[in-house]
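Here it is, the structure in full.
Excluded from the complex is one protein chain; the other protein chains are retained at their positions.
And then chain A:
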Amino acid sequence: MLEISEPVNVWVFFKGNSIQPWCFFWNKRQIKVEKINLVHTSKEGSNLFYHFSVSSGGNFYRLQFDAGKMKWTLEAVEEE
């Protein structure tokens, strides 16, 4: 698994009281999120981060949403 920490653009939708990434853009590709496997949060001081562990095409990605700065980052990648 590669820890990369790159800013990315993400399309999301809001379902119930949750935010769900639908697809994101990385390495000149549009990657559609097929499944959100786990969501967890972390804090740095009072700033809240959401971490989405997702799958697409048999590959693994972890996206981070910085709730304070409203910014998305691709944290980790594991591809075929």
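Keep this in mind: contacts are C-beta pairs under 8 Å (C-beta built on N, C-alpha and C of every residue); 3 or more make two chains touch, one makes a residue touch a chain; residues count from 1.
Keep this in mind: contacts and distances are computed from a predicted model.
Missing chain, UniProt protein name: "DNA polymerase IV", from among "Sarcosine oxidase subunit gamma", "DNA polymerase IV", "PepSY-associated TM helix" or "Hydrogenase expression/formation protein HypE". Counting over the whole complex, chain A has residues 1, 35, 37-38, 40-42, 44-47, 51, 53, 55, 58-60, 62, 78 touching the chain that is not drawn.
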